[in-house]
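This part shows subunit A:
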Amino acid sequence: MLKRIIDPLNRVEGDMAIEVSIGADNVVKDAKAIGYVYRGFENIFIGKRPFDAMRMSQRSCGVCPVSHGTAGAYAIENAIDFKIPRNAELIRDIVLGANIIVSNATHFYFMWGPDLVDKSYKDYELYPELVKRFDPLKSPHLKRVLTEARIPLHSVVATFGGKFPHPAHAIPGGVTCVPKHIELIKANTFLTEVKAFFEKEILNGITIDEWKNVKSVKDLLELMKNENFANSDIGVFIKVGQDLGLHKLGEGSPKNFLSYGFGFNSDGSMLFKRGLVENGKYKTVDPKMITEDTSKSYYENEKNARNPVDGITKPSVNKKGAYTWIKAPRYNGKVIEAGPLARNIVNKDPLIMDLVKTFGVNTFTRTLARLHECLLILPKLIEWVDEIDLSKPFYHPFPEIAEGVGIGLVEAPRGALGHFVKIKDEKCLSYQIITPTTWNCSPTDSKKEHGAVEQALMGVKLKDKNSSIELAHIVRGFDPCISCSIHAIGNEKKPLFVSRVMN
Partner candidate 1 sequence: MQELNLIWIQGETCDGDSMSVIDATNPDFLTFLERYKINLLYHPTLSPIYGDEATKLFNKCLSGKTQVDIFIFEGAIPMNEGYGDFMGGKSVRKFVENFASKAQVTIAIGTCACFGGIPAAEPNESGSVGLQFSKREKGGALGKDYMSGLGFPVINIPGCPTHPDWVINTILSFRLGKPVVLDEFNRPKDYFGETVHRGCKLCEYHERGLWAKDFTEVGCLASSLGCKGRTTNADCNIRLWNGVSSCTRSGSPCIGCCDPGFPESMLPFNKETLNLPPSVLEEVNERKQILAEDIKNA
Partner candidate 2 sequence: MAKKEKCKEIMVKLFGPATGNLVDSMSEDDCVAKCKDKVSKFLGEEKAKVFDNL
């Protein structure tokens, strides 16, 4: 059995490592997802005021600080069942939506895409097309994505939240900003220009409205006949994905999907519904069903896995058999996949449902779902900016909470994010966070079930057992955010910088 460690595995948020055992038949038999460095955020929040903990908790992730800030505010509000004004709801969703689009696009163009210009693909006929689009740091197209999408969308975030990263708008009770018409106009124009950029340079002349009419694989194939679309980034990806067999990678993950939902419409419905798919059955989410297992994590062993509301974080640095600092959250005991694909499956998005039916759950469909939802969210943001009513409040005075339990559930770019806070004497008795990457990159649990990323790696037959590229496609396809997973990781003592292939 060949044991390989890929370290550092970068172009995920924060560096991580993966360790795989590969059989003589080139099939991955075992996999461990390993990140680095424990920061102990949750224990820092104990004894702090909930507001202060919320502001700091946002700083657990510089990529998705919006979702953390928003989840923190919802959690504190939830402790007293506080309903925020519609304007506040709108601004939270506009800022979060902008963050989701930026994060998805940054992932596709800057982190995941560069693997497609790997030297092993150099004889592939579309290789020049890939270089044109994804050559890291060099492609003029990447620069356009940076200056015409990422930067203006962050200006939208800052218009309401002051700055990105770590915008400050979300507070218990609503939002801090009281925009004027000029700010709404500015947000609208930023978004309109980004939309025009997506249509012109990412969809190559196809409008987002035309894209929204694509509701099945048949529609998609029809659209691929349009030369402009076929040559667009998404069109090229669809062709390349199938040519390179990305739909055969990362299929082994559990087929359980969780989404906390995103985007409140004025009628109370959501753009992306909250829900759970367990063994193909649609269910409502009950946070009581969540537990965190620490069998293989560097935390003191517990008799029973705890619900995050009663969760504790007690490091045990030299624990035998442990290989990661990430806990293993489970829903109803089941391993869960979170992320854009899960979000779209829970939402029963017609195109994504048909894609999954045709191609399955894999790196290809995960990536396509990530691109697809950008196009759904973007026009919605413009509608939401329009709906803001300056004659109505943005905040309702929020009291200090003496005692209570609050749960804040939001969709971060990478999927289901929960903040769980217990308050006593106006201070945090505990503050636990379960990020999407904690769901996806979790280790083996007490029932010996591997986490989602580990399962996705297992069973894959590699073309070349010494090449990392397929493994990288799979892991990066989940868009892991290690900095976010807080209880990130230590590992065994190993020598410095040796190329580590172990037999």
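Simple rule for what comes next: a residue touches a chain if its C-beta (ideal position, glycine included) is under 8 Å from a C-beta of that chain, and two chains touch if they have at least 3 such contacts; residues count from 1.
A quick word on the picks: all candidates are chains of the complex that A comes from, given by their letters.
Owing to the predicted nature of the structure, the values given are computational and were not obtained by experimental measurement.
Enquirer: Which of the candidates 1 or 2 touches subunit A in this complex?
Expert: My answer, from the options 1 or 2, is 1.
Enquirer: Using the touch definition from the top, list the residues of subunit A that touch candidate 1 in their complex.
Expert: 6-11, 13-15, 36-41, 43-44, 48-49, 51-52, 55-56, 59-63, 65, 110-111, 114, 117, 136-137, 142-143, 146-147, 150-151, 154-155, 157-169, 171, 173-178, 186, 315, 317-318, 393-395, 397, 468, 472, 483-484, 490-500
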